[in-house]
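Yeah, one chain of the complex is gone here, protein chain that is, but the others are all in their spots.
Here is chain A:
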Amino acid sequence: MAAKKAGAKSRNPELIRGIGKYSRSKMYHKRGIWAIKAKHGGSLPRHEPKAAPPKPAAKPPKFYPADDVKTPIPNHRKPKPTKLRPSITPGTVLILLAGRFMGKRVVFLKQLPSGLLLVTGPFKINGVPLRRVNQAYVIGTSTKIDISGVDVEKFDDKYFTKEKKKKTKKSENEFFDARIEETKALPQEKKDDQKAVDTQLIKAIELVPDLKAYLGARFSLRAGMKPHELVF
């Protein structure tokens, strides 16, 4: 069939799916096939098929596998970052539910491409550094802080990967000594990044009364608190 031009509408309106308004003979007339035929001396114009470019000669393969090899089905799926809960927006105060900082209230900065949440204490207030956190282990509160003054563009998942340890052959004596030296100090660059993010945040936090103390305190359930009835 000849290729359809983009934007070409059907001249035969649909009455019901599968049934057009006009019959074949009426459509022949509407499309003007009679006029095209008359212009080209009684028959529809035929074009010469375009000369196809010559295909390169394929060599017979050197190796034929003994059994049939299945070709894998192509997978074009591109994973998207985890869907962020609507209660979690940049600047929300989150409560961490698991891990070393269980119960701490932290400020949410942004969602990283891997889907994890970038979060900071701020470090001076509650000791939580710039850190990645899974959305599933977090409660989003309805308290929001203005983080428009904070620049978080430079942080992504690569920033948080562990550095690869270089393997060197050690003798037995060296093994025990080297172990003690393994604990690495935090590079100054990371400390500066933490400070840069936190100074802006702390300015915004100090504007709200009691917010600093709130972020410094841990969350816990007391007697009579029913989590399914609490409003966060």
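We adopt the following convention: contacts are C-beta pairs under 8 Å (C-beta built on N, C-alpha and C of every residue); 3 or more make two chains touch, one makes a residue touch a chain; residues count from 1.
Convention: contacts and distances are computed from a predicted model.
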item: Listed names "glutathione transferase", "60S ribosomal protein L14-2", "2-oxoisovalerate dehydrogenase subunit beta, mitochondrial" or "Ubiquitin-like-conjugating enzyme ATG10", matching UniProt entry of the absent chain; value: "60S ribosomal protein L14-2"
item: Residue in contact with the excluded chain [from A:N126, A:T141 or A:Q194]; value: A:T141
item: Where the unshown chain meets chain A, residue by residue; value: 93, 95, 105, 141-143, 210-211, 213-214, 217, 219, 229-232
